[in-house]
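One structure is given below, represented as structure tokens, and several questions about it will come after.
Removed from the display is one protein chain of the complex; every other protein chain stays in position.
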Amino acid sequence: MTRRQHDVCRFLLFQQFGEQVSVVGKYLLQKSPSPLHLISSETHLDTEQVKKILCILIQQNIVTFGQHKRGFIEYSIRTGEILNRLWFPKYIYCAKTLYGDAAELLLEDVLQRGQVQMSKVIEVVMQRFNEALETSGKQKISESFVVDKFSNLVRTHFLQRCLDPIKSESNKVVGLEVTGEEETLYRLPDLSRKRKKSHDDGPPAKRSKSERPADDEGDGIFWRVNNERFHQMFRDQAIVQAISSKIDRSAGEVLRAMLRVSEVKTAGMATVTTPISVTEIFNALPKDLMARPLLETYLSLICDDSTNFLSKVGDSGGGMYSINIYEALAQLVKAHIESVVQERFGSKCLRIFRVLLLKKHLEQKQIEDFVMISAKEAKDLLYTLFSENFITTTEISKTPDHAPSRTFYLFTVNIQHVASMVLNRCYKALYNAMVKKETEVNEHRRLLDKQERMEAIAASVEDASQRDEILNTITPSEQEQIIKVRRTIQMLDHSELQICEGIFILEMYLMYFKQRQKDKS
Amino acid sequence: MAGRGRGRGKNVSFNVEALGFGRGEALPGPISQPPPLFPTADFKPVPFQQSEEYDYMLALKQEFLGNMRKSPFFLQASHKRKDIERYSDKYQAAAEVNGKWKPDWRRLPAELKPRVRKKTKSSIKPSVKVKSKVKLSVEDVSKTLEELEKKEVDQGDEEEEEEEEGGKKKEEGEVEEEEDEIYDEEDIEEETDYILSYFDNGEEYGNDDDDADEGPVY
């Protein structure tokens, strides 16, 4: 956890839960795990208040607790969960595109409450939905419709059960389960008892336990969002989008189908998907999208492409293909970094950077020749890139005495290192945008509030002329200012969203990189 | 070694050209003021990527944040007390979408349960004893006993005494009040014009009887 990430976490807590929660959050970010009384004394907040705050944070899955060996309960914060809140709008949008408006509302509610009971959330969503439908004069929806959407989300693992609390002998709650078994996480509480995909079919072990009388309503069972599943979705989307812009949309569709097939077959952090046969891909494609020969054409096209996303690994079943997840992420990360280099240092520096990526190690003279710049310019640009830590040097000496005049100085790029650095910068930029937005809003709060109030009042007033009168209490210059402020807020919000895209890819890549290191050792 | 650190003398041990300027050339000009705080930027930011998707997500984001702020999860700084009741309170109270939130104690450690004390608010609201969630400490019990004794004597003063107690407990901070907002299940929020003492919800009934029958309670 870097300092920048902490800053962003603190600010998110402040934004969404208020000042006091962010104070507790800040303390826990530095000192997790920590018992209740310590939190209270260190943050100088009243114990009762801290209790409330902890309840809120636990509810929102941000804080977890466990029993210390001496018996008292310790609370720790999960920074990953806080940062995940950056993606919440994207989760909601994703649900909408997959399953429609009902799913959108479902997800909104789940995200807002942190942990929900199925019956409750369905009730709320139905109410909202029907309200909206009524006002627009459309037919109301039935409960089963919403239940259906909920089940879809669970079945495809976007929602999962909250883990049960660990109870001590005296049946007091002392901790939260850390991981749940796959089977139980996605089991819907209703009678039809849906299960996860076929290959994971185990014996219906926990049947008796879950047959509590309250189960029919889902009472006692809480649901929450499954972050990893959404992240997997975003990762896949990024890959599909990249190949679509490199080749064309149909190629994107082919990869999308392949990724969908491999969702169940491949382990979460695998660097390469398990091989998939052409037949399977063809069956997974949307009907009538393309004929089989065309599919095979596209497969070989994507394989041959310089991006190296796909490889042919066998010939059975018409051809076995495998997506190189790690490779794809590495390419995407390089693309992001190259974008940074170009916009920050210029096209010549981009050339230098790319030539080093391609050729790994080069001397200054060689760089000059490849990139076609003069020696003076090369010196200048290489220094710029070097001082900003985008490139590094390695020394290879010709003679044992390591004399500078008889040593090769080779320039090189360390992608993992540069990715971390750019990621850090992203977090700081994100924080800056958030802070700036907050200050802008505070500065003009009076004005914004006024406008809101006026609009609320005007909306409730029937008479048109009275409405106008109310709206006219806002002077034209104030109006102008309001427009400007709103525009500012819009821009800053927009930039936050777009920075987050970059953050996602960089984080994903670094995660896979670490995993790969672990696997190797 | 001899030339190290000696600057631009005749004999320097390293290649002077590596410094960036050759011999005989002028040194970079003298700097007479600190560098500007915000030097002119060579590269301007690239315009945003526009798409319907982003616009929708922006709206989602703002809506989500707005909802979070209105939710019971957002804790206002406790000093934000309303000194006088404002007309707009009615509107703002109505904007409370999710109202109260009750944590499910089956999933939380017991130590996080708030210590709810028997007390009232300063506003004219009938106080209702909180049901099963009350965890009375020993102090409370003895205070309750005192109260009940006094009730024998002067029923009418009850309200004031409770208010006194409530005043004492105010030391705990206005926190308690907010707590009540969240944890009281049957809080009647309507402002009533009725004088409290006329309101008899029957809870005192049993107590009096007890006292009358059994004498002092230990």
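The letters A and B name the chains in turn, as written, and every chain counts its residues from 1.
Here, a residue touches a chain if its C-beta (ideal position, glycine included) is under 8 Å from a C-beta of that chain, and two chains touch if they have at least 3 such contacts.
Convention: contacts and distances are computed from a predicted model.
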Hidden subunit of the complex - UniProt protein name among "DNA-directed RNA polymerase III subunit RPC6", "Adenylyltransferase and sulfurtransferase uba4", "Large ribosomal subunit protein mL50" or "SKP1-like protein":
"DNA-directed RNA polymerase III subunit RPC6"
Missing-chain contact among A:Ser306, A:Ser405 or A:Ser465 belongs to A:Ser306
Looking at the whole complex, which of A:His157, A:His336 or A:His444 touches the chain that is not displayed?
A:His336
Identify the residue among A:Ser250, A:Ser277 or A:Gln416 that touches the chain left out of the display.
A:Ser250
For the chain not shown, which residue from A:Val110, A:Val225, A:Ala242 or A:Leu310 touches it across the whole complex?
A:Ala242
Please give every residue of chain B in contact with the chain that is not shown.
37-39, 41-49
Determine and list the chain A residues touching the chain excluded from the picture.
241-242, 245-248, 250-251, 297-298, 300-301, 306-307, 331-332, 335-336, 338-340, 343-344, 347, 350-352, 354-355, 358, 365, 369-375, 377, 422, 425-426, 428-429, 431-433, 435-436, 439, 487-488, 491-492, 495, 497-502
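Here is the rule we use: only the chains that are shown with their structure count from here on.
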Would you kindly tell me how far, in whole Å, the mean C-alpha position of chain B lies from that of chain A?
28
Mind listing the chain A positions that touch chain B in their complex?
15-21, 36, 46, 48-49, 51-56, 58-60, 65, 73, 88-90, 92-93, 108, 111-112, 115, 162, 165, 172-174, 220, 222, 343-344, 346, 379, 404-405, 453, 456, 490-491, 493-498
Would you pull the chain B residues touching chain A in the complex into a rising list?
14-15, 20, 43, 45-46, 48-49, 53-54, 56-58, 60-62, 64-65, 67-69, 71, 73-78, 88, 91, 98, 101, 103-115, 172-173, 175-176, 179, 182
